[in-house]
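First the structure, then my questions, so here it is.
Note that one protein chain is taken out, while the other chains of the complex remain in position.
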Amino acid sequence: MDTVITLTAEQTIQQAPALQQQLARALLQEHAIILELSQVTEIDCAAVQILIWLIRKSQQQNLPLALRHPSPAIRDFVSLLGLTELQLALGQAHES
Amino acid sequence: MAKTILMVDDSSSLRLVVRMTLEGDGYQVLEAADGQQALALLDGRKIDLVLSDLNMPVLDGIGLLAHIRQLDAYRLTPVVMLSTESAEHHQQRSQPYAASAWIVKPFEPPHLLATIARLTQ
Partner (left out) sequence: MNLEQAMQCFLQESAELLEEMETILLDAEADNITPEQLGALFRSMHTIKGSAGLFGLDELVHFTHQAENLLDQLRDGKLPLDARLSGVLLCCHDHVKAQLAALAAGHALPAGNGAEILASIATLLQHCDALPLAADPPAACVPQAPANSEWLLSLRFGPDVLRNGMDPASFIRYLATLGEIQAIASCCTLPADEGFDPEQNYLRLELQFCGAVSAEQLESVFSFASDGGQFIISPRAALASHLQQALPCGDEAEQQAVAAIWQAWGLSPSPTPSMPMASSSDRLASAPASGSTEDSKPAKTVESKFIKVEASKLDSLIDLVGELVIAGAASNLLARGNGNASLLESTAIMAGLIEQIRSQTLSMRMVPIGETFSRFPRLVRDVGQELGKHIKLVITGAETELDKSMVDKLADPLTHLVRNAIDHGIESAQQRRAAGKPDEGHVWLNAYHESGSVVIEVADDGGGLDKQRILAKARHRGIISSDASLSEQDIFQLVFAPGFSTAEQISNLSGRGVGLDVVRKNIQQLRGTVEIDSEEGWGSTFRLRLPLTLAIIDGFLVEIGSSTFIIPLESVVECMELPTGLTDTAAQHCLQLRGEILPLLHLRHFFDLPGQPGRRRNVVVVQAGDSKAGLVVDTLHGEFQTVIKPLGSLFRHLRAISGSTILGSGEVALILDVPALIQHLTQQESEHDSLTRTLALPLPGTPDTLTTSHDRHSGETT
């Protein structure tokens, strides 16, 4: 069964430790992970790093990962900082 | 318990007026004449909000803001910048450090009180 995780509106350094723990637990379950991103209205570098960490971990573990419905806030942020790696992952997510 | 506000401004008359305004509404007010004095006062105290002028000697408002944001205890403390109308450039310069609000001098006491009440809830 896929693990679906919905991120809340605010994803900044304040939520970062909890989010990372939640995602680390999900990775342990060895199920496909679906991240629902549509509700995110605020994001910062701390949160973005966790997404990149998640992408790389899931690749290492050969777990399918889907980043679904990235909100405009996320898209803007990713292009502002030129986060190519994340951009590609989001692009795929969008297409899938 | 009364909320404690740290008022930072090199003008003693402005500090006095702000102090009278805030104390009238039940706040406790600490005063500092520049950023460095303010940092010294922050140390080891519980301060609920910092109200700071922009242009000060020794350490200016934005420098103070940047320092405050690096203090574990004050990373999330609201900081309100008091500025004159020509401060657009500074607003941009301080952007990375997230000032909580900007108030333009001369301030209206009700506006100042409302802003502070909102941020210290």
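Note that the chains take the letters A and B in the order they are written out, and that residue 1 is the start of every chain.
We adopt the following convention: contacts are C-beta pairs under 8 Å (C-beta built on N, C-alpha and C of every residue); 3 or more make two chains touch, one makes a residue touch a chain.
All values derive from a computational prediction rather than experimental measurement.
One chain is not depicted; across the entire complex it touches A, B. Within the set B:21, B:52 or B:115, the residue that contacts the chain not displayed is B:21. In the full complex, the hidden chain is touched by subunit A at residues 12-13, 16-17, 19-20, 44-46, 48-50, 52-53, 56, 77, 80-85. Although one chain is not displayed, its contacts with subunit B can still be listed: residues 10-14, 16-17, 20-21, 24, 36-37, 39-41, 43, 53, 55-57, 59, 62-63, 66-67, 69-70, 75-76, 84, 92-93, 95-98, 105-106.
Simple rule for what comes next: only the chains that are shown with their structure count from here on.
Averaged Cα coordinates give subunit A a centre that lies 37 Å from the centre of subunit B.
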